[in-house]
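Removed from the display is one protein chain of the complex; every other protein chain stays in position.
Naming follows writing order (A and B), and every chain is counted from residue 1.
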Amino acid sequence: MVAQPTIDATRDAGMTVEFNAMGGPCELRLAGLPADSANRLARAAIEEVHRVEAKFSRYRADSIVSRINAAAGGKWIACDDETNALLDYSDAMHAASDGLFDVTSGILRRAWDFDRSSVPSAARLAELLPLVGWTRVQRRSGEVRLPERGMEIDFGGFGKEYAADRAAALLLDGGALYGLVSLGGDVRVLGPRPDGRPWSIGIQDPRDPGRIAAHIEVIEGALATSGDYERYFDLDGQRYCHILDPHSGMPVAAWRSVSVLAPLTVVAGGHATVAMLKQAIGLNYLDSAGVPYFSIDAGGHFHYKNIGKH
Amino acid sequence: MKRLRPARPGFACCLAILAAGCSFIEPVAPWEKGTLAKPEMGFDAARFDARYDEHIYTSREAAPAASGVGGGGCGCN
Partner (left out) sequence: MQLTRPPKRAEEKPKAALMLAAALALPGVLPARAETAPEYGMIGVRYLHYLDEQSGLRRITVNSPSLVFLAPIAGEWSLEGGLTTDNVSGASPRYHTLVAGASKMNDRRRAGDLRLTRYLPWGTLAVGAAYSVEHDYGSKALSVQASVSTEDKNTTLHFGLGGANDTINPVNTVVVNEKKRTTDLLLGVTRVVTRKDIVQFNLTQSAGHGYYTDPYKTFDTRPRERIHNAVSGKWNHHFSGSGGTSRLSYRFSSDSFKTRAHTFSEEYVQPLPEGWTLTPSLRYYSQSAANFYVDAVYDPVLGPPFLAGIRPGSRQYISMDQRLSAFGAVTYGIKIARQFGPDWSAEVKLDRYEQRGSWAMFGNGSKGLDNLTANFVQIGLYRRW
């Protein structure tokens, strides 16, 4: 669900730090702070992003997520408060999306190989679908258990956004008033430019990585984008992307991208992903959530509401 | 002209009423406080300026210029 917005560089931009984390390019902008303070804060923020990444990465055998997954079908795993909070959030997201946002759906990737450009057989999906289901995840005071071998959880659906919010909170508490945190294109704005003007965040054209489809002005809050162009293959004129419906196991196809503006990056990213998953009624969903959005449908048409697009 | 009387006994009530009145206002969420965090929106932002104001007014007016406590006096009072 990574869009790659470019952030336009203008004067008064202050300090910019680029780094890699969460599987993508990241950027910090801090303005209006003395250089020492800005450096100190930036270091702490980047450290926090790496901490979240290391702790919850499914690629690291020692992460809590890997330990939960390794114990699937076996013993209960005790979780710390932060992990329990993410599990609570997974539960809330599942409920808010009528079961479409499901942190156990990652195993469908075993059937979808985006490098080979082939659509898995119905039989292959039918094998995997029984292993998908948040409601089957067992929880008791501070512990979690996956009931069946082969089941997995994965916080990838909001881990990046969570890290962006954590880093932003740390910067704001450190006295940063002007700047932004961008993790792989999901942007949390701390505050406007020092002169009060908004940051202009580019939304990538989903069909042309070098082109910006629109600029969105953000003074504070977060802008996150979910799109069909992060991992995908095209076959017979049909796009198959990595956002998969947990009920059918098939990629969503109604929207090329959905960008949402919300107070927190987790909320913006959550709404954007759920709107993708809701497909035909994605915009009804966003309307009911009452959030400003900018979306591009499968035909390339723009739909937007309450957003400072230009 | 009706003379104004010091409102001493009502002071505590005053605060209670203000606090109660404020509870009807929609609370501002933490992520909406970017503007409020600007130095000019704070009340002690001009703490360096406050010393200067005391300089201007203390020797010329009867009402104490200091807005805080324990500022210390000077012979100009």
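The working rule: contacts are C-beta pairs under 8 Å (C-beta built on N, C-alpha and C of every residue); 3 or more make two chains touch, one makes a residue touch a chain.
The structure displayed is predicted, hence computed values, not measured ones.
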Candidate in contact with the missing chain, chosen from A:146, A:203 or A:266: A:266
Contacting the left-out chain in the complete assembly, out of A:47, A:113, A:148 or A:195: A:195
Positions on chain A contacted by the hidden chain, ascending: 14, 32-38, 41, 81-82, 85-86, 88-89, 92-93, 95-98, 162, 165-166, 168-170, 172-175, 195-196, 262-264, 266-267, 270-271, 274, 281, 283-290, 300-305
For chain B, residues in touch with the removed chain: 1, 4-8, 11-12, 14-15, 18-19, 22, 25-28, 30-38, 40-43, 47-48, 51-52, 55-57, 59-64, 67-75
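We adopt the following convention: only the chains that are shown with their structure count from here on.
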Between chain A and chain B, centroid-to-centroid distance (C-alpha), Å: 45
Of all residues in chain A, those that touch chain B in their complex: 172, 177, 190-192, 219-221, 263-264
Touch list for chain B against partner chain A, complex: 29, 31-32, 34, 37-38
